[in-house]
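In this view, the complex is presented without one of its protein chains, the others remaining in place.
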Amino acid sequence: MKFALELSDEFGPSGQEERVAALIKKELSGASLSFVSDPLGSLIAEKIGRSKGPGIILSAHMDEVGFMISHIHEDGTLSFRIIGGIDKRVLPGKTVVIGDGRVKGVIMVPPVHLSKGDDPYEAEDLRMFIGAGCLEEASERVGVGDCAVFATKACRTGERLMGKAWDDRIGCFVLTEILKKNWDINITGIFTVQEEVGLRGIQTALHHVKGEFGFAVEGTTSYEIPAEPEVSPSTWLSKGPAITAMDRASIGSPSLKKLLEEVAKKGNIPFQYKKTATGGTETKFLQQNRTGMQAICLSVPVRYIHSPAGICSEDDVKNTVLLLEKTMRLLEAKLKKVYGG
Amino acid sequence: MSFDTALLKKLTEAFGPSGREGDVESIVTEHLKSLKLAPKKDQNGNVSVTLGKGGKKIMLAAHMDEVGVMVSYIDEKGFLKISPVGFIYPEQLLGNRVLFDNGKWGVFSFEKTMPKVKVDMDSVFVDVGAKDRARAEKDFPVGTFGVFHRELTELEGGRMLAKAFDDRIGVYILIKTIEALKDRELKNTLHFTFTVQEEFSGLGAQTSGYAFAPDMAIAVDVTDSDDTREKVHLNMVLDGGPAVKVMDSSLISHPALKNYFIGVATEKKIPFQLEVLPFGGTDAGTLSLLHKGVPAICISIPTRYIHTPSEIISKDDVNNSVRLLEEALIGKIGEII
Partner (left out) sequence: MEPLQDILKKTSVSGHEGELGSFIMESFKKCRLKTETSKCGNIIGVKKGSSDKRKVLIDAHYDQVGLIVKKIDGPFLRIKNIGGIDYRVLPGSEVRVYGKKVLRGIFAAKPPHLLRKGETDKAISSDDLLVDTGLDEKELKDNVSPGDIVAYNVEPFTSGKYTFGSGIDNRAGALVLLKLAEFLRDHEVRDTVVLRTTVMEETGGRGAAMEEDFDIAVVIDATFAKQQGTKDDCVFNPDDGITLSYGPNYSRRLTKEIEEIAKKHGIKTQREVEESVRGTNAFRYAVLSGGHEVIGISYPMYNMHAPCEAVKSSLVDNMADMLMHFIIESSDAGRHKTEGGTR
């Protein structure tokens, strides 16, 4: 799990995922894979099996939500825009890391003694402070267009993992675990870019690959707090991987849904269904690639995604790898019958 | 032309929300087999049959799915929260019955006791009669699909009332077009596809269209009939004939195809109307973007109260649509582009 923590800590807002890609490539360097990077930056890792036909495609996105510096003010503070979806109400007072220089700073908030009213701070009124007293000082260290992410350091807490980017570095971690194993069929892992800004990376990456079955692996929403019993918690922590029957953009393949359920029940692997249909996943594009393939999304529940820190369960992560591998073994046998090997 | 009410009744009353079109697939497949044709089904459930060979590759598409709901959460008292599958109006749900894929029933209700409050999806729930969460979870696990259920009924003046005319009426029209053309000499390859998931993601048209790679595409679907209100915003009316789509938010029909259909209708004296819909989209929009782009159009059937449990169409419009398609497809369509 140490690698999962490293993944979460790496800098990779949508559009600037190179460091995450490099980290994954390094981790998989001994796993006899061939690597291709597409022009947008998605990393495609292919394991060529003895079986010659199309195999299984797995996708997880490398990018995380973050910020982009939009203006440097005379007093050295920075205005910024949000990349991806972040509730403006989690912004004030949080520490951030900016740009290639890894400049640290904080999103400013006026002292409680001087601020009036209860309205939430608007994102456009908030500024970042990097310890620069004027425009010149700030410009030496950051530039307009630099990206930033929350500065959270990942850690374990009890049996759980806390970190800033489980959506979807935990999916990336699951993929690396699967890709390290031996397979007789072709297995393609796609580590995509720009998912948080409209599912962009997966669309181009899929042009470079072929497959018969697809799995998108996500860190998905969980919100099981007692204050809002009326709101569906979406998923629960520690109750196993979540199967998505439907999200905003796709309906999970019925046959893969059934297969996952059967494998889980037979292997006594806990599983649950994701209970809300909000949020789109890469499943849509896996399903609609060329003539289409059977595809579904399997998720690790994460509390508080798109905030400075999320929490997920180590057991859920392990069970996701287990359920995915066992299901893929059945598909492997099926594909070998058809295509040999 | 005789009207096959029995077939249309079977089609509209079948269970088939996006993602679970199996029952409709069977009805279509059986019917095509009874015509001595050999329909094919792909992995996503799209059903297709090809007539003729050579010439231009022309794809015709009508979608088998209908809007519905999916169980997303079960509360402690055993009430179901639902997510819409496709676009539905929350306020149209109240008091309606819902039929689930397990054959069981429920009723849509609403958390406030009917004051004049705007209904949103969050406050709608389904009562299946379960006494508690455990009981409801047993029969209606998260992911269970449901649809409105209503029988097809004949109304005054040659009009009909049913659920899911969107787009089972398109399915019906394509089947009748196939019947009319199957023994005729054809100059082009006509690929009739009954698609899945149009109401949700356009998955069926996207994948089957990619596989067939048509030279041109024609969708058959419903459109809004705006003849009930005092203030009319749209051009389409019931009994006005098939609507030749000029534009909706997913497609600007290829001008050559539009002009061709207008020409055929005028020449053969088939009533028609022109459709400009400032919202909505059909499989034609999806098909038009495939590969390097596909000239596409949609022939629409004016329909009242689309996406509600009670949609109304005119039998004359349906018969005229079949005639228009038949004449257009045996004509010089292969030479226009």
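For clarity, chains are labelled A and B in written order, and residue numbers in each chain start from 1.
Simple rule for what comes next: a residue touches a chain if its C-beta (ideal position, glycine included) is under 8 Å from a C-beta of that chain, and two chains touch if they have at least 3 such contacts.
Computed from a predicted model, the values in this text were never measured in an experiment.
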| item | value |
| --- | --- |
| Chains shown that the absent chain touches, full complex | A |
| Residue of A:Ser59, A:Thr188, A:Gln203 or A:Ser234 touching the missing chain in the full complex | A:Ser234 |
| Sole contact to the chain not displayed, among A:Ala4, A:Ile243, A:Ile305 or A:Leu324 | A:Ile305 |
| Full-complex contact with the absent chain, from A:Gly12, A:Gly41, A:Pro54 or A:Gly105 | A:Gly105 |
| Candidate in contact with the missing chain, chosen from A:Val20, A:Ala132 or A:Ala264 | A:Ala132 |
| Residue touching the undisplayed chain, where the options are A:Leu43, A:Ile57 or A:Ile86 | A:Ile86 |
| Among A:Phe3, A:Tyr121 or A:Tyr339, the residue in touch with the chain that has been omitted | A:Tyr121 |
| Positions on chain A contacted by the hidden chain, ascending | 75, 77, 85-95, 103-106, 108-115, 118-121, 125-127, 129-133, 137-138, 141, 152-153, 155, 157-162, 221, 223, 225-228, 231-232, 234, 238, 276, 278-279, 303-309, 311 |
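Basically, only the chains that are shown with their structure count from here on.
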| item | value |
| --- | --- |
| Where chain A and chain B are represented by their mean Cα positions, the distance between them in whole Å | 36 |
| Complex interface listing, chain A residues touching chain B | 229-230, 232, 243, 245-246, 249-251, 254, 257, 273-277, 284, 287-288, 290-294 |
| In the complex with chain A, residue positions of chain B that touch it | 18-20, 42-44, 70, 72-73, 75-76, 81, 83, 85, 141-143, 197, 200-203, 206-208, 210-211 |
